[in-house]
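Pasting in a structure now, in structure tokens, and then I'll have a few things to ask.
Of the protein chains in this complex, one is absent; all others appear in place.
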Amino acid sequence: MQLSARELAAILNGSIEGDPDVKVNRPSKIEEGGEGSISFLGNPKYEDYVYQSTSSVLLVHRSFEPRQAVNATLIKVDDVYASVAILLEQFGKSTTRNTGISSQAFIHPSAVLAEEVTIEPFAVVEANAHIGKGSYIGPQVYIGQDVQVGNNTIIYAGVRIMQKTEIGDNCIIHPNVVIGSDGFGFAPNAEGIYQKIQHVGNVIIEDNVEIGANTTVDRATMGSTIIRQGAKLDNLIQVGHNVEIGENTVIAALVGIAGSTKIGKSCRIGGQVGFAGHLSVADGTQIGGQTGVMSTIKTPNANWVGTPAIPYKDYFRSFALFRQLPEIYQRLNELEALLRQQSNSTDTSSPTPPNN
Amino acid sequence: MQLSARELAAILNGSIEGDPDVKVNRPSKIEEGGEGSISFLGNPKYEDYVYQSTSSVLLVHRSFEPRQAVNATLIKVDDVYASVAILLEQFGKSTTRNTGISSQAFIHPSAVLAEEVTIEPFAVVEANAHIGKGSYIGPQVYIGQDVQVGNNTIIYAGVRIMQKTEIGDNCIIHPNVVIGSDGFGFAPNAEGIYQKIQHVGNVIIEDNVEIGANTTVDRATMGSTIIRQGAKLDNLIQVGHNVEIGENTVIAALVGIAGSTKIGKSCRIGGQVGFAGHLSVADGTQIGGQTGVMSTIKTPNANWVGTPAIPYKDYFRSFALFRQLPEIYQRLNELEALLRQQSNSTDTSSPTPPNN
Partner (left out) sequence: MQLSARELAAILNGSIEGDPDVKVNRPSKIEEGGEGSISFLGNPKYEDYVYQSTSSVLLVHRSFEPRQAVNATLIKVDDVYASVAILLEQFGKSTTRNTGISSQAFIHPSAVLAEEVTIEPFAVVEANAHIGKGSYIGPQVYIGQDVQVGNNTIIYAGVRIMQKTEIGDNCIIHPNVVIGSDGFGFAPNAEGIYQKIQHVGNVIIEDNVEIGANTTVDRATMGSTIIRQGAKLDNLIQVGHNVEIGENTVIAALVGIAGSTKIGKSCRIGGQVGFAGHLSVADGTQIGGQTGVMSTIKTPNANWVGTPAIPYKDYFRSFALFRQLPEIYQRLNELEALLRQQSNSTDTSSPTPPNN
């Protein structure tokens, strides 16, 4: 896709300084640039890049006045970041997806496909599955029995959706995600041999949820594992059986959530965080990377870190002193020695100082 | 599947109070309930739910006597939890799996399939692979050359079993697991460029092992990576080359086990635990979530946590004081100040207190 500066200025409601006919075919960072690229100056402290940039077009704020000569054509806009989002949207459209039902897919006769559904080669759609209007089932995807997929949902290559899972509208499920596999539940018998507990529940994914590559979501023992609308999960996350993730909560990669834990709305969870099972986490909670949450969090909108999790500020204050422990220890030793000495010189009958 | 209270009471050897003809089609938690569901009261402290529940049938202990009116039909049993397991088993049966050999699979002419094997569409079974009686090879599964799969083993969609892997009877391998990929072994040359070390060993999975979705098990450099019978692995676990995992050991999600480490029998490993390579871990060891095991554990049945791992109680005792470090530091400062002052007032010739 190629767009001229003139066309872009029209889309972004911007004004042009420079050649309106120069064409661009991709966005790039201002420090990378290159002919045919469009870059942006979001933060005035990077202004120097404007004069070095090899990009063909630069998006700048309406108020920007260059102090030196600029090679690129400038497009001045009211909100640089909003304009970048629109730009990315434009260039993102240029990837076309296949449409239609591949003759090389396996589709069970009892499966129901709505209008404008795409099914790619080597996908399997099992008995009684329903795929909603405009949804995309990528190559080599597995859709199990009785699965429901809503409208305009994208399920990329290699995803496995196990039986009875329900997925809403406008979701995006990235490659090799597994949804609805058995939860991790076993009961040891008298000999310590683990007997499998059947998982007869399912997984419910509400609307506008995005799930990153190779993430796994287990189905409930009974009832449902639920991911509420607007939640966004990154790659390689483990969501245990009967977990519930609240609306508009975002979770970074490699997080593990043990069975039956409920995470509130609008939480922000850092990478590699672990949650023990059967907890609840208040709305608006923020959790730093690698934190181990071992008990319920009741206060909303608080910020936690550490294993076990403690308030963010407390952790960093204590960690600063953890680093000083050798010095603290040394000072304690010196104090004891001093006190022992003093004690001897002032009052020989005083109690013995503690042993080192 | 629908069952009446009468039928369920017969299966569970229970006695009925209420309508024996009411029908249920699913188990549910007592607080969720709903018409057509069967719930249970496992712990007497939740008795209040019995009176609020909308479930059609409730499983309760033989000795339970309601103090208020109950809407649901009660089934009284000797062991509520054992009855729930039987119930889940009953309802779990209602999912039927396909049977037979799909004409859309690729099966090498030299592969050997025993009786009652199922091969789903787009599976690949390579040369000299053997699949045992009653085993299920899911859609889009890859079974490499010379792989052996035992009897009644379930291999779900998208699993990759690389060459020479041996899997026992009654195993369950969840979607997108990878077994038998190359171990992570490289030798740097004089220029610091890593040369690949060939991995000519294999992976052996004994009987009754369950492996969770997207877990990876690398094959041995030489010899075998071994998972002993009855071990249960959750999702997204990394098992390195030449690792051995003992009988009836359970491992939670996102654990990483580096090469050549041997984990004993009946261990319980929490989520996101990491093991360095070439260690051994005693039988019955319990390890808390996110622990980093950096040396061999010789004492059986002990409980560890922290990075590096230390005894569980020691960690939490020290962590409580870690949280108090700001106060401890303050008290140390005050002691020093006091001592300096005292020292000045009692003996001006005493040694200088340590600098702050």
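Residue numbering begins at 1 within each chain, and the chains themselves are lettered A and B in the order written.
The working rule: a residue touches a chain if its C-beta (ideal position, glycine included) is under 8 Å from a C-beta of that chain, and two chains touch if they have at least 3 such contacts.
Remember, predicted model here, so these are calculated numbers, not experimental data.
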item	value
Residue among B:39, B:176, B:266 or B:285 touching the omitted chain	B:176
Options A:21, A:35, A:48 or A:89, residue touching the unrepresented chain	A:89
Given B:25, B:54, B:98 or B:145, the one touching the chain that is not displayed	B:145
Listed residues A:66, A:289 or A:311, member touching the removed chain	A:289
Full-complex contact with the absent chain, from B:11, B:197, B:279 or B:302	B:197
Touching residues on chain B - with respect to the absent chain	106, 122, 124, 140, 142, 145, 158, 160, 162-164, 176, 178, 181-182, 184, 186-188, 192-200, 214, 216, 218, 221-223, 236, 238, 240, 254, 256, 258, 272, 274, 276, 290, 292, 294, 307-308, 310, 314, 317-318, 321-322, 324, 328, 331-332, 334-335, 338-339, 341-342, 345-346
Chain A residues touching the omitted chain (full complex)	26-29, 32, 81, 85, 88-89, 91-92, 94-96, 102, 104, 120-122, 138-140, 156-158, 172, 174-176, 208, 210, 212-214, 230, 232, 234-236, 248, 250, 252-254, 266, 271-272, 289-290, 319, 322-323, 325-326, 328-329, 332, 335-336, 339, 342-343, 346-347, 350-351, 353-354
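Here is the rule we use: only the chains that are shown with their structure count from here on.
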item	value
Copies chain A and chain B - rotation angle from C-alpha fit, nearest 5 degrees	120
Gap in Å, rounded to a whole number, between the CA centres of chain B and chain A	24
